[in-house]
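To start, the structure under review is shown below, and the notes come after it.
The complex is shown incomplete by one protein chain, all other protein chains being positioned as in the whole.
Chain naming follows the written order as A, B and C, and within any one chain the residues start at number 1.
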Amino acid sequence: MAVNLVTEYKEHAQSSTWCPGCGDFAVVAAMQKALAALELPPHQVVAVTGIGCSGKFNYYLGANGFNSLHGRSLPVAQAIKIANRDLTVIAAGGDGDGYGIGIGHFLHAVRRNVDITYVVMDNHIYGLTTGQTSPTSKKGFVTKTTPYGAAEYPIRPLELALAGGAGFVAQGFSGDPKQLAEIMKQAVQHKGFSLINVYSPCVTFNHEETYEWWRQNLVNLDQEQGYDATDRTAAFRYVYEHNGLLRGVIFREERRDYQSELPGYAAEALVRQDLSQPVKDRAELLAAFM
Amino acid sequence: MAVNLVTEYKEHAQSSTWCPGCGDFAVVAAMQKALAALELPPHQVVAVTGIGCSGKFNYYLGANGFNSLHGRSLPVAQAIKIANRDLTVIAAGGDGDGYGIGIGHFLHAVRRNVDITYVVMDNHIYGLTTGQTSPTSKKGFVTKTTPYGAAEYPIRPLELALAGGAGFVAQGFSGDPKQLAEIMKQAVQHKGFSLINVYSPCVTFNHEETYEWWRQNLVNLDQEQGYDATDRTAAFRYVYEHNGLLRGVIFREERRDYQSELPGYAAEALVRQDLSQPVKDRAELLAAFM
Amino acid sequence: MTNADFNWKVGGAQGEGIDSTGEIFALTLHRMGYYVYTYRHFMSLIKGGHTNYKVRISPVQRRHRGDGLDLLVAFDQGSIDFSLPEMSPGSAIIYDSTSFEGRIPEGRNITLIPIPLTQMARDLGMVIMKNMVAIGASAALVGLPQDAFEGYLEERFGKKGDAVVETNRKVLAAGYNYALEHTDWRKPLPGLPEASKGKKRLFMHGNDAVALGAVVAGCRVVAAYPITPATEILYSVLKLLPKYGGVVLQAEDEIAACQMAIGANYAGVRAMTSTSGPGLSLMSESLGLSGASETPLVIVDVMRAGPSTGMPTKTEQADAFHAIYSAHGEIQRIVLAPSTVEDAFYDMQRAFNLADKYQVPVIVLVDLVLGLSKQTVDLEDIDFERIAIDRGKLLTTKDEVDAVVARLGHYKRYELTEDGISARALPGLEDAVHMVLSYEHDEEGNEMEERGMRVKQTRKRFNKMRSLNMDEWALRRTGPQNPDLLLVGWGSTEGQLEEAREQLTAGGLKVAHLQVGALYPLPAAAIRKEIEAAGKVLVFENNYEGQLLELIKQKVGHYDKVQASLKFDGDPFYVSEVVAMVKEVA
Partner (left out) sequence: MTNADFNWKVGGAQGEGIDSTGEIFALTLHRMGYYVYTYRHFMSLIKGGHTNYKVRISPVQRRHRGDGLDLLVAFDQGSIDFSLPEMSPGSAIIYDSTSFEGRIPEGRNITLIPIPLTQMARDLGMVIMKNMVAIGASAALVGLPQDAFEGYLEERFGKKGDAVVETNRKVLAAGYNYALEHTDWRKPLPGLPEASKGKKRLFMHGNDAVALGAVVAGCRVVAAYPITPATEILYSVLKLLPKYGGVVLQAEDEIAACQMAIGANYAGVRAMTSTSGPGLSLMSESLGLSGASETPLVIVDVMRAGPSTGMPTKTEQADAFHAIYSAHGEIQRIVLAPSTVEDAFYDMQRAFNLADKYQVPVIVLVDLVLGLSKQTVDLEDIDFERIAIDRGKLLTTKDEVDAVVARLGHYKRYELTEDGISARALPGLEDAVHMVLSYEHDEEGNEMEERGMRVKQTRKRFNKMRSLNMDEWALRRTGPQNPDLLLVGWGSTEGQLEEAREQLTAGGLKVAHLQVGALYPLPAAAIRKEIEAAGKVLVFENNYEGQLLELIKQKVGHYDKVQASLKFDGDPFYVSEVVAMVKEVA
């Protein structure tokens, strides 16, 4: 079943224009594997992206896709889930998309806690626009827009997600698609907003943070005995002290998702409700205005 | 001198339209006191605000003021400082302004670390628009837009500032203007971006978090022996465990500010540089295009 | 005609309960069977600052606040000063003699009626009840029975216990009696036809009608960010939606709100956002997204006075240019402009149907006056039977998808069709997995830049609106054919223009009135006919630039006989101003 499903995803996918070796290939493949493992067929999944190389995630995933605007995947994705709770909704994009222009939506999505999964392909660079500094670029990073080195401190997505109150925070690495797929499975299953930040190398424009570099510098939490992913402040300290160079599930906590808090929100998807009911309720509706 | 300066500020101030008892009065008064104590006369200060009751901060402060758009005080304020480093620049606004629509600018201002001070009058409500849920409203808070209680988890500004890498994070309370003025003095003196979140009661629309309530629930860090405001992750844990109900300086750290990182940024304010120099450098400038 | 009406107003400082006082008065008279029309003057601050609430009371339906003022209740001198220009000859002012001594200029035929409103309220209950004293006094002087407000007192204060009801009743009675005893000024309300008495009608403003219209039209997600004067739409919708499983999302900003509306529409649920100018300015990129991805979108913009933050509590009709032209690049869109509460109700259905049918953004422009002026509306004019939900080419079942697949081999979201409209499949349907996107694309939704397909997709996006004929329904016209003068307006000005037309007609002028209900596409052919048949044409707008007139110039033509009559001080037209503007040129 799962294998067939992966094939099904691939059949719907467009042919890729990513650079050979781009980390994002592994992200798509891992997601296909995770969704297949969860027995979710392509037509029940919607992937919403912003703009960037990573924004083409849904072209290649092979599920339904909404390629929205730069930085705006999350509002669209949240609304889709609210409109049709039966869909599995994945939002995806890049570090510029999600933590630059889109960081406001990110933090509000975190606290709104709609049941979607957000995958950020974090390559510490603006790929599609051919190599400018991104908000996760390290201080001093030299790019076309920062010939003298980036002057800003980088955004720390994991710490922000933890501070923002996220219920599921994880980090993956394109160099380990197996772990990534496993994380994705858990994230999709998590009820509420889940973040997966993926270190996904840009082989064309970031020559510092290469596969090799990540491989040497990332601590794999799956191998860290005694790491407690249920203590938010401990997780914060751990991430901070490791300068974010971790992979695995950083933190998880059950919390009621947004939909569960909504008055009147029905078990049946909103999109399938009868629209003509109010006409029958005319007297009652008008009574509110008398 | 200081006393005269306070008078000077008051002379330039417009007459107030805030509700009697509004917490924001104390915020303005504390700022006047702090600036006066630092011997900064009104004409050397620019206060930039967004839109909200709190957005009228600069009308009543009596310094130069730029009342910008809802959520946009910070980009304007940062640019003013960069354009004229001799000015003392204060950005100010409300919880909706700064942590709702403006939270993206907030986090990027934190990491950019331009030398300005940001004061948020946090009343957990949208005041000017007459009482809707704000991003800092607690979960379940009943307002005009959340008759069934707010469904989202609140934004945690202190934790976010800490996670975002802020160099100076403090919290004040309108009910203790003396402490507030002292915090403000330190914040203005801090080189780099400083945040002061002020619990500033809205006496008209928030009947839960009143002066009394705050007074009873806030822990005053000035009286907490052994609190270490220089350990970021410890501060994070402390704030988190106290659910943000603290007042005093939460965290401080010296870090090079943005301007110090800029190539060519001169000691003399940009606004006073000779604009005609390039005309003299014609040959050199054109050489780049040959 | 105007003489038959009665105009009442209460004015004071913001925070004194002026609005609720006005609303009590209006609602009670409304329930008695009068047509009331209310107008709120308020400011963008919470306490202090002048505010007033005007109620026009008439046996016939009125669409604006009225020019004159018969009885003013003033809680401060500022309220008197502010409303003096409106006061009719023979009118009266009840003022709170506890707090000040009312003054009016010499020579004005106005009766000053001092009543110690605060004192009486304090003595009998509490200070805030000065409003009830004032209502009692007003009731007495306009010839209402003392128990006219009885029902309302029960309804409003019943829950708080009998004592509260009783105190209010007492305070009101005291005002009633005090007034009868201390002044002989009287002006009775207009008579009420027997058939009207106690007739059930609606009391609502344009924002209510937008909310109701949206829900009845099938809207189930409203994503918005609070902003004056549009927030009331949220309040109304919050009352109506949860019953239908609908969701009101308070977004983090207007960008998110609009993107959410797009997302929900994509998922197949009718969704909208409501905002005012500053929010609309943040939605340009969303307009582009809706247009390029061909995802339906409905935006309601309740227009306040700009530019920028401007005057948030004042009215204007100056967002038309932005609504029609904003967004880089080229998309199609539809811009509607209701003139009445009823229009607002029906236009929401129209907006959703058009958005679904043409898969474009639809913007509904409501001016502040229309949005916030509560008024009496006849029950039969909010006719749910006229509501027909038409979702256009929407594939909602596997069978429908199968039919497409049988025809095309596979489902194509952006199929090039005769009419330019491609069937939209709900995400979630088997065999209809598809991409929608903001990039240029081929029929399958693949991003591409191939010139030929680019041209075809562009043509398709524009051609699909060819079947839309605004000329047929977007104009409302009164008056004779071939008039010497044609008054043209849009939005809430209809009431004033109509009354002005009646006055001018009575004065012997051959005047017609054309109200334009859609700005884009502009019903150009129909407007041209009207202009050409008229001797002189005046376009009345609450803006500086004459935006409708500019559109007419662009889409219809330049005519020397067409002129703009503009008011842009944040205040709606008075009929007398309209008439004066006409006299200037006629």
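Basically, a contact is a pair of C-beta atoms (placed from the backbone, for glycine too) under 8 Å apart; a residue touches a chain by one contact, two chains touch by 3 or more.
Treat the numbers as computed from the prediction; the structure is a model and nothing was measured.
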Next item on the list: Just list which of the chains on display the missing one touches.
Entry: A, B, C
Margin query: Considering the complete complex, identify which of A:G23, A:P42, A:G71 or A:G94 is in touch with the unshown chain.
Written below: A:G71
Item checked: Touch with the omitted chain, as defined above, among C:L280, C:L336 or C:V575 -> C:L280
Check: For chain B, which residues lie in contact with the unshown chain of the complex?
Finding: 12, 14, 41-44, 46, 48, 51, 56, 58-59, 62-69, 72, 74-80, 82-84, 86-87, 104-105, 108, 262-266, 268, 270-271, 273, 275-279, 281-282, 285-286, 288-290
Next item on the list: Since one chain isn't shown, list which residues of chain A touch it in the complete complex.
Entry: 17-20, 51, 53, 67, 69-71, 100-101, 103, 126-130, 132-133, 135, 144-148, 204
Check: What chain C residues would touch the chain not displayed?
Finding: 43-44, 276-278, 280-282, 284-285, 287-289, 291-293, 301, 303, 305-311, 313-314, 316, 318-319, 321-322, 324-331, 437-440, 447, 449, 451-452, 454-455, 458-459, 462, 543-545, 550, 553-555, 557-558, 568-571
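Quick note on the criterion: only the chains that are shown with their structure count from here on.
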Next item on the list: Using mean C-alpha positions as chain centres, tell me how far chain A is from chain C in Å, no decimals.
Entry: 41
Checklist line | Centre-to-centre distance between chain B and chain A (centres being mean Cα positions), rounded to whole Å | finding: 31
Notebook entry, point to check: If you average the Cα atoms of chain B and of chain C to get two centres, how far apart are those centres in Å?
Noted result: 37
Next item on the list: Among the residues of chain C, pick out those that touch two or more other chains and give their numbers.
Entry: 242, 252-253
Next item on the list: For chain A, jot down the residues that touch at least 2 other chains.
Entry: 104, 108, 262-263
